[in-house]
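Below: one structure in structure tokens.
Excluded from the complex is one protein chain; the other protein chains are retained at their positions.
Residue numbering begins at 1 within each chain, and the chains themselves are lettered A and B in the order written.
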Amino acid sequence: MAERPVKIIGIVCNWCSYAGADTAGVGRYKQPPNVRLVRVPCTGRIDPLFALKAFEKGADGVLISGCHPGDCHYSEGNYYARRKFELAERMIHHLGIPKERFRWTWVSASEGQRWQQVVTEFVAAVEKLGPREGRAL
Amino acid sequence: MRIGVFVCHCGTNIAGTVDVAAVAERALTLKDVVHADHPMYSCSEPGQASIQAAIKEKKLDRVVVAACSPHMHEVTFRRCVEGAGLNPYLFEMANIREHCSWIHDDKQAATEKAWEIIRMAVAKVRQLEPLYSHEVEINKDVLVIGGGVAGIQAALDLADAGLKVTIVEKETTIGGVMAKLDKTFPTIDCSACILTPRMVDCAQHENIELMTYCEVEKVSGYVGNFTVDIRKKAAMVDWDKCIGCEICVQKCPAKAPDKFNVGLEPTKAIYIPFPQAVPKRAAIQVDYCRWFQQGKCRVCERVCPAGAVDYEQKDQIIQKRFGAIVVATGLEVFPWEQYYHEYGSGKIKDVISGLQYERMLNASGPYGGHVHRPSNGEEPKTVVFVQCVGSRDESVGRPYCSSVCCMYTAKQALLTKDHCGMDTEVYVFYIDIRATGKGYEEFIKRVQTEFGVKYVRGRVSKLYEENGKVIVRGIDTLLGEQVEIAADLVVLASGIMAAEGAKELAQKLNISYDEFGFLKEGHPKLRPVDTNTAGVFLAGACQAPKDIPATVAQASAAASKVVGLLAKDKLKTSPMIAVVDQKNCVSCWKCIEVCPFSAPEKQEVRPGEFKSHVIETVCQGCGVCVATCPVNCISLKGFTTDAILDQIEEALLV
Partner (left out) sequence: MSRQDHIREFAAQALSEGRVDYFIGWKEGFNPSEVIPAFVKEVAQVDQLLWNPLCHHNLVTFLKRNMPDPPEAKIGVCVKGCDSRTLVALLQEQLVDRERLYVVGVPCDGIMDRRRLEKEFAEEIVDIAFSEKGQVVVTTRSGEKREFDQQAVLLDMCTRCRYPNPLYADDMAGPAVPEPDREESQPDWSDLADYEALSDDGKQELLARIYATCVRCFACINVCPVCVCWDRCVNRSRQPELVSQKVETKSNLLFQMVHMFHVAGRCPSCGACDRACPVEIPLYLLHRKMNKELYDMFGFEPGTKLDEKPVFQVFNLADQFGD
């Protein structure tokens, strides 16, 4: 039997990356169908534990994206967020989840093509590792 | 719970890739889903009517519409369900167009993904609760940032509507780029003749306050209640005393670069940009002033009849409150010298930019309108215009069209003939001619036929000096051959960039901008003057390159949006904000520490016992506090932790 397709949870801020994904859609920038997006107002709203929870529930990868530093709709949310995500990335790896399965980045509302690139590259990286089965987290 | 799911065809936009009927059918198998349908266009009148009918007939208490992006139609559908008596916040959109059908080709995979996106939306809608807006008082004053033609038009429209307007302009005068222009296309009417009366109107209008030589330092607050710190830069001249007589300028011994004349000729260290400046007030460029640099001189102080010169003046910060903000920061000309080394990097004297030529043509410019070769002062016999310098050129990082150069080049070509005589040889090198405005194409034709300007289709590969001429080497792609012209003067149609500092201003205003620094509109078609920050609007070239008619139209549009916004006395705030469950609050105050808006406060719930409380009208709903609260006792309405976790879980169910 063929391996199941990998499933990636994307958590994105409303103002930049969700809108960037919209821009990608409007521009018909084709992407692999493995990502499921959860919309939040700001990356500052994202508790790093959401990512861990997603892994616990069986996600093969977690993608977090928001406004570029300096561009936060709420001025500061992503500045707090990037510190948390950096620690989350390091600790997730410490738990034995390969680095390639967790990506956080910035995609603005106008960067439809960049969104396509981020999704395509991330899905490819996760596919290389394959689905996660029977792990501690 | 009774959930209704509507899976939109969006014509073939969605149905072409997603089997909407099958997905709707499947949705009925979900817990709590009692109704599912697949309207052709859910946003259309019959589409909305069918949703409203279903809410009433099936007693739906939650609605999911799987269609386009919530950025597109969330507001539409909230209003729709509200019309049927449902709380508008018991609605959720599943984005199966931008995030699914438009980015996938495989129908089976797209259908499966749409199904999962809908399941996630159903999982979220189950967690939603009714929310209610609050009303806040609004300040009806308007800030217009930028005093070019866009800012002037917006300010006048707003002031005529009875609103108090403050124009903040970074230069000492309003007028912007348009004040530098000689004539305007396609009518060849004098730029100053149409602009300066409007500048004067601004100065005299009882509802307009001009704050020139000022910059926006800091912006806080939100729609209806912005607080703005404005830096009033030290002009070293007391403007209450200055009468604009220019005696100081005449007597000043120190030369300084003249921004207004685009560096053609120097001005003085104490300067007034141009005779019709509004307000007509002098300012000192301290970097070039002998008193500031060498500690000697003070000539201006001595000659000033009004005793206005004040070397001790300091920058001042003035705080003002506004209900809405119009951004009209305009444009800057592409610095071609730094990029086009094949055109001599600015070292060839007889190669100038379009804006410099504009000042040369201008009767009130540094040469009184006398067109000449900067190298020797002689009138040119052969003039070559080169289009798309810093436009449509990826090699210099400017892939976009600057939109005005084709037209202003044609205008300048015509004016060349007018100033130097019809026997002057005038060539225009172009890639395409873009003349889409009213009367534009006819104008180009007239320039070509009536004025005999020779259009050569092709790029110029090199400019160099030889025997006192500028050799223009290029290709005529229509004839397929090399062309070489010995020109007396070469004018580069340098493109348009966003104004310097536009990006930094955007960051202060929390609005988006693109990779070139142009500010991003709310929607390219439907909200062209809005931004994604409520209460902040765009006018003119700060949004994208555009000509004067388009700029003025946009400025009036922005003004009318502001008038519409401020026509209300109170504003409904978003109820999607943070709320503290005080019984679980452990008073650790991390929420207060991290909030960008100072929305949480310590509230005394019992004598001596304090708990966090979020001030509803201050909270902007970002959720930083929610992610910081260790006990998770703050919830963000509409984006609760459980709603997020349930979506994640639903997406991962096998």
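The rule is short, and it goes like this: a contact is a pair of C-beta atoms (placed from the backbone, for glycine too) under 8 Å apart; a residue touches a chain by one contact, two chains touch by 3 or more.
Not measured: the values here are computed from a predicted model.
For the chain left out of this panel, the touching residue among B:V20, B:V309 or B:V594 is B:V594. Of the listed positions A:K7, A:K53 or A:H73, the one in contact with the omitted chain in the full complex is A:K53. Although one chain is not shown, part of chain B still touches it, namely residues 584, 586, 588-590, 593-594, 608, 628, 630-633, 635, 640-642, 645.
Counting over the whole complex, chain A has residues 47-49, 52-53, 56, 69-70, 76, 79-80, 82-88, 90-91, 93-98, 104-106, 135-137 touching the chain that is not drawn.
Operating definition for what follows: only the chains that are shown with their structure count from here on.
If you average the CA atoms of chain A and of chain B, the two centres end up 29 Å from each other.
Chain B makes touch with chain A in their complex at residues 69-72, 95, 97-100, 102-106, 109-110, 112-113, 116-117, 120, 506-507, 510, 512-515, 520, 532-533, 576, 594, 596-597, 620-624, 626-628, 636, 639, 641, 644-645, 647-649, 651-652, 654. If you check the complex, the residues on chain A that touch chain B are 7, 9, 11, 15-16, 18-19, 21-22, 24-26, 28-31, 33, 36-42, 44-47, 50, 53-54, 57-59, 67, 70-77, 80-81, 84, 108-111, 116.
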